[in-house]
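In this view, the complex is presented without one of its protein chains, the others remaining in place.
Chain lettering (A, B and C) follows the sequence in which the chains are written, and residue indices restart at 1 in each chain.
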Amino acid sequence: MIVEIVDEIAPGQVYAELSHPNSGGICVFVGAVREFTDNEEVKALEFEAYKSMALREMEKIAGEATQKWELNKVVIRHAVGKKEVEEPVVVVGASSAHRDACFEACRYLIDTLKERVPIWKKEIFKNKMVWVSAHP
Amino acid sequence: MIVEIVDEIAPGQVYAELSHPNSGGICVFVGAVREFTDNEEVKALEFEAYKSMALREMEKIAGEATQKWELNKVVIRHAVGKKEVEEPVVVVGASSAHRDACFEACRYLIDTLKERVPIWKKEIFKNKMVWVSAHP
Amino acid sequence: MEVLLFGIAKDIVGTSSFRFEGGDVVPQSVLELKERLSETFPEFDNLSSLAVAVNSEYADDSKGLNLGDEIAIIPPVSGG
Partner (left out) sequence: MEVLLFGIAKDIVGTSSFRFEGGDVVPQSVLELKERLSETFPEFDNLSSLAVAVNSEYADDSKGLNLGDEIAIIPPVSGG
């Protein structure tokens, strides 16, 4: 199980981290910066984490996934700092004997991370900055 | 859209292939050789393809996925030849604005590939070789 | 008419391809080709399923065959 908060994400490395002799399936999700939000051009995103708690929550989520599904390896890695369009900001993945488990676990990892992990994202537009989801 | 049959798969390269300025989500599935099938140790797998038709079917499947979901990029790449434990044999992936589409499309790509694409896998055990799924 | 064989079909027949020439009794349909194969190689009846492709497209049993076609015998696929 790998759980990390980093400055830069290299998505290519995650495959080697999830590889395992009894894993026939590896599922990986990468979240990246999109150019447009509601038709407004995003210049960059800036991520801030409550790092000690975020790592604890990420560990809990990885642990929950390994309870729910038979997984051989799990990775949850989130970036902090300023990220530009197309840059990866999060990578989660799981490997398992068969593909059902790794697909379902991978989806659980990213959905639950977005619900619970204390990390905040500010969208930087040309003329304003917005903390995402802060207001109804 | 990238559809290929190759001798060696480098899973790390697929993220760059799926990256797109309007893709907030990238989902990738990698299928690899597992060490055990029904508790028997697998020495290697050997893949054979009816290449011209396999490429046509893979193109159709990628096209179907882009009809069903709003995708920015799709990759389907299958290996042929002899592959040892932990080696990747197939990689499929999709990228989209939001994560629902890329997860569902990625699952569709691998499920449909396994149903329709004319590629055959032989399991090589210590004392025998078996064409997978050939017999009931 | 060239017939390509893959996977276990290749092992059953013992070759990766054979041809029907103009002088041969050429099967007129996919069904007839399958029946011909099963008669000569009864092991085909033991497979989970057997499909045929005509010019790289899956074909129904009723599909007619022509001398210029490329035919493929497709035992259960197992890619991925």
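What we mean here is this: a residue touches a chain if its C-beta (ideal position, glycine included) is under 8 Å from a C-beta of that chain, and two chains touch if they have at least 3 such contacts.
Please read these numbers as outputs of a predicted model, since none were measured by experiment.
Colleague: Please identify which of the visible chains the hidden chain touches across the whole complex.
Modeller: Contacts of the unshown chain, counting the full complex: A.
Colleague: Which listed residue (A:35, A:48, A:70 or A:86) would be found touching the missing chain in the intact complex?
Modeller: Of the listed residues, the one touching the omitted chain is A:48.
Colleague: Out of A:27, A:71 or A:90, point to the residue that touches the absent chain in the complete complex.
Modeller: That would be A:90, which touches the missing chain.
Colleague: Check each of A:14, A:28 or A:117 against the chain that is not shown and name the one that touches it.
Modeller: Residue touching the absent chain, from the options given: A:117.
Colleague: What is the set of chain A residues that contact the non-displayed chain in the whole complex?
Modeller: Interface residues of chain A facing the absent chain: 31, 47-50, 52-54, 56, 78, 89-90, 110, 113-122, 131-136.
Note that only the chains that are shown with their structure count from here on.
Colleague: Just curious, how far off is chain C from chain B if you go by their C-alpha centres, in Å?
Modeller: 26
Colleague: Report, in whole Å, the distance between the mean C-alpha point of chain A and the mean C-alpha point of chain C.
Modeller: Once rounded, the distance between the two centres reads 48 Å.
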